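Right, I'll just put the structure down here and ask away after.
With one protein chain removed, the remaining protein chains of the complex are shown where they sit.
Right, subunit A next:
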Amino acid sequence: MASAAAAAAMQPSSLRAAPVEDRRIAVAPGQASLTGGGGQTAVWAYDGTVPGPTLRLRQHEPVRITVENGLDEDTTVHWHGIRLPNAMDGVPGLTQPPIKPGQSFVYEFTPPDAGTFWYHPHADSLVQLGRGLAGALIVEEREPVSVDRELLWLLQDWRLTKDGQIAPGFGNMMDAAMSGRVGNVVTINGGPPADQKVRVGERVRLRLANASLARIIALRFEGHRPIVVAIDGQPCDPHEPDGGRLVLAPAMRIDIVLDMQGDPSKRYAVTDDFYDSLAYSLANLVYDTGPPLRPHPLDAPLRLPANPLPAPDLAEAERQEIVLQGGMMGGGKLAGVGGMMGMGMPGMNGEAAWAINGVSMTGDGHAGMAPQFTLKRGTTCHLTMRNQTAWWHPMHIHGFSMLVLSRNGSPVPHRQWQDTVLLAPKDMIECAFVADNPGDWMLHCHVADHQMAGLMTVFRVT
């Protein structure tokens, strides 16, 4: 009780004794209309919808979420990007027992950071995420931000058969050892991308979240200049992305502000050109014919209020390094770990296709995972991640946001804090975080196939 009183005393008086908000989410099989035209796809859903209901929480206010498992298999929920107590992190075996069919689990936490987050299972991740289990989690700023409108695009990628059902073949070794199970249908908020109606002169905050298993998305907004105001929920210095291109790897979020300065009744394409030769038009911004909302763009500042992230002390930091290894064209880096010795095919026979520092932790999390490294509570960790593979990896850290310091030796500008950092083939990233939250935490690739096939590790904060 004493510690709880001390914690309460540290918060602004207006926040004391905030009532706990109770929420309930049911996980069960369902149907979704992903492609339009009336066809239904058998999915797994939170509260019967794909994506799951958008959870809107308030910064610094406690919430209690009861998750009821109506599937025929174990599940958990990971509150992706939220800095919360380890026991609420949703990793089966490591932070909680899995929620068995017919049972429920109560998650309780108080989100310290405002921003765009999301939730998804961390059990049988490849299948459960691939069948649709994902939802947005928005923690609202205490002071509203000056925009006319807020939009959310939760992007999901589906591999459907010709008859519109989810294709079998989860865990295919070729997917596992290459770019993961990238699909053939992309949805926005669970449906086929539709025209986004906009009005001349309005300022829109667009929250983008990539809830795909494996598809990396690179968006361009024709005729517009998106300003990035937050990455992975954490505010950054407002800036235009390189080349006007927003790269969203699986599990990443980017908040942008768009000043709608197009011409009335005109259409502007939003395209995704991440994969060579496979660019496509995702959606359109369609202007109405009405008069401008205002004659000039809004003059309000774009910067979001800062979140209470502990500042890394780089001078006293403890250095750790993880090296990503394996995959197709891996040059034998995984020799002795996967199947590289024989057929030259990592990932065969359910074996590991990937490794971190020579160790392959496969699956979704389980008891007895030995930490790769241990940090004393309060230490700043200077983490270097080296990608020795020929493939892209969005590396996700549980429980923390990391300040990205450099990429391939060049400083990363705009003070970007991320929980999911995309490494291109051969990339080397340096980042830092304060290990202020005790527990065993996961660090893994968020291409679900890669995680399942060994691109995962655990570290401990004592």
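Note that a residue touches a chain if its C-beta (ideal position, glycine included) is under 8 Å from a C-beta of that chain, and two chains touch if they have at least 3 such contacts; residues count from 1.
Simple rule for what comes next: contacts and distances are computed from a predicted model.
Taken from the listed names "CopG family transcriptional regulator", "Ferredoxin, 2Fe-2S", "Heat domain containing protein" or "Phosphate transport system permease protein", the protein name that UniProt assigns to the chain not shown is "CopG family transcriptional regulator".
Per the touch definition above, the residue from A:R159, A:H446 or A:R460 contacting the chain not shown is A:R159. Among A:G36, A:G169 or A:G223, only A:G169 touches the chain that is left out of the view. For the options A:M328, A:M361, A:L383 or A:L403, the residue in contact with the chain missing from this view is A:M328. Among A:A123, A:M178, A:V198 or A:L324, only A:M178 touches the chain left out of the display. Mapped onto subunit A, contacts with the missing chain fall at residues 159, 167, 169, 172-175, 178-179, 181-184, 215, 275-278, 328-329, 332, 339, 342-345, 348-349, 390-392.
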